[in-house]
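I have a structure I would like to understand better, so I am pasting it below and will then ask my questions one at a time.
FYI, not all chains are in this one, though none of them got moved.
By letter and in written order, the chains are A and B; residue numbering begins at 1 in each of them.
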Amino acid sequence: MADPRFFSVAGPFTLEVLAEIAGATPAGHPAPGAVFTDVAPLDEAGSGHVSFLDNKKYTAVFSTSKAGLCIVAPEMAVKAPAGMALLLSPDPYRAFAKVSQAFHPLPAPEPWVAPTAWIDTAAKVGEGCRIEPGAFIGAGAEIGKRCRVGVNAVIGAGVVLGDDCVIGATASLSHALVGSRVNIYPGVRIGQDGFGFAMGPQGHLKVPQLGRVIIGNNVEIGANTTIDRGAGPDTIIGDGCMIDNLVQIGHNVHLGRGCVIVAQSGVSGSTKLGDFVAVGGQAGITGHLKIGTGARVGAQAGVMRDVAAGETVGGSPAVPMVDWLRQSAILGKMARKKG
Amino acid sequence: MADPRFFSVAGPFTLEVLAEIAGATPAGHPAPGAVFTDVAPLDEAGSGHVSFLDNKKYTAVFSTSKAGLCIVAPEMAVKAPAGMALLLSPDPYRAFAKVSQAFHPLPAPEPWVAPTAWIDTAAKVGEGCRIEPGAFIGAGAEIGKRCRVGVNAVIGAGVVLGDDCVIGATASLSHALVGSRVNIYPGVRIGQDGFGFAMGPQGHLKVPQLGRVIIGNNVEIGANTTIDRGAGPDTIIGDGCMIDNLVQIGHNVHLGRGCVIVAQSGVSGSTKLGDFVAVGGQAGITGHLKIGTGARVGAQAGVMRDVAAGETVGGSPAVPMVDWLRQSAILGKMARKKG
């Protein structure tokens, strides 16, 4: 289903193999001996494709889908069209992720050092790396094994990357120590000076930014996102964080493990997030705050105080989400009354 | 008027020629035989320059302008200073656009392949293209005629561009099929993975992003904007869309024809906009919504529900614009009363 100009596909796989990959239970109406050749969206899939239903908004699309196999929650099985094979899972999206990864495994990079890449003689590049045209690796930098440094990407002096990292086209890193299996998207900026200066009418006085950016393992950092290095302490991104596009992370910020930061949100200097904090799109968190483990910040929220572990906040200034929803409802009612 | 270091100018043109170009009606006090050499802002223009008045905020500047010729709405003619020639148009800005384009036509690129450009042997580059230093064109990519691929820009494997496209410096494209006369500004990121993964305390699991970005004709995409490729479906940008700087377009988003998306706004995954939707600056639209043709979303609005065709919404959460203005007025009154 995927455009062969851009994607190759593994498989095909039988229902039994896919059930094992997904950790899911076969159901519905599998044709005996059927094999599946790729994944596809519900409304585009044919009899050889695997699809999934995770958002009830798409139940009607599911009920008329021509997908040969669909991964769904058990309670949705009754909505399946006749003749569709099913894989039942309490977490259909996660099960689908495993199946889709099986069809589309990430290839190791084809080792290469492009003749137009610039690698400083005092840099170390591990086995199996691919250093693409125009890429730059500065003095003292250390690149792990099987990394891919994209076209025109810039790895500054002294930067360390672990194994199996991908650095997108034209991304730039400086003053950074990066773990393994980190995926840095095109245009990302890591390690530049934080926004630190003493303000004054006689002119703002720059404070040297002497920290680093420390990034854990299994992190993704979206396109054109910016992460400043610490002012003295480090800026720290924990293992497994997922950061979307155009996000701003200020100096000295700490993100715990598994944080999810949606596009265009920003975390100001010295704020510390616990583990698995979720921040919605275009949200902002001011500086020097503590956001507890498992807290959730709504889209466009403006957080100006600490948030307790597990708390969900919304609005600007952010308040507990239920209060924000109530505020919005009250305002709406008042406006309609006056109308 | 324009700095000759950066701009060349065509012309000069007589009033009659300009009237025809603009589709406008001569009026005021044209000096017989006068010619005009360039456009200029009202407050900088001299007797050889053409200017325009479109925003009533600048009426006083208009009334004292030294511009030789000004394009205005008929009802503003009475405010013109003595001796100024006029071109009357019901849409002065559009008429001015035509006149300014006549003075400043976009030159076709001077064909060139820079010796430091990297063009894969399996890429196709059309006639008359300019491929600038450090630019990269990957295997299987197809570039139409008279395209300009800017310095250090990156065209990934398999990407297709139509004719007369401009790709700005250091922009990067992958997994994309692009129409003709598309202008992609510096630093734009197109076609990277969407933000798709199954969340979980045991770690977030990446879902392969198997769609593409499909861009129509006559589209502009502003500097450092990011457009993710689809997850399975495609991300689609319709003909004639104007997208400003630092905008985020999530995976599977569809923009209809002629949408205008102002800077720093974001459209989340799988949301579909009809034709000629206008989205104000820093607005956000959450995922899986439908925004009808001709709808308008105010600056900084946070849209969390479908918007009907032609509807105008504002606020966060977004409500009909009149309700939002009323809410703001009520809140303001209450605050002053307590003050």
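Heads up, the rule we're going with is that contacts are C-beta pairs under 8 Å (C-beta built on N, C-alpha and C of every residue); 3 or more make two chains touch, one makes a residue touch a chain.
None of these values were measured; they are calculated from a predicted model.
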{"item": "Complete-assembly copy number [criterion: all chains share one sequence; 2 shown]", "value": "3"}
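Here is the rule we use: only the chains that are shown with their structure count from here on.
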{"item": "Contact set on chain A toward chain B in their complex", "value": "1-3, 5-7, 39-41, 43-44, 55, 57, 91, 93-94, 96-98, 100-101, 103-104, 114, 116, 132-134, 150-152, 168-170, 183, 185-187, 218, 220, 222-224, 240, 242, 244-246, 258, 260, 262-264, 276, 278, 281-282, 299-300, 316, 328, 331-332, 334-336, 338-339"}
{"item": "Touch list for chain B against partner chain A, complex", "value": "116, 118, 134, 136, 140, 152, 154, 156-158, 170, 172, 174-175, 187, 189, 192-193, 195, 197-201, 203-208, 210-212, 224, 226, 228, 231-233, 246, 248, 250, 264, 266, 268, 282, 284, 286, 288, 300, 302, 304, 316-317, 319, 322-324, 326-327, 330-331"}
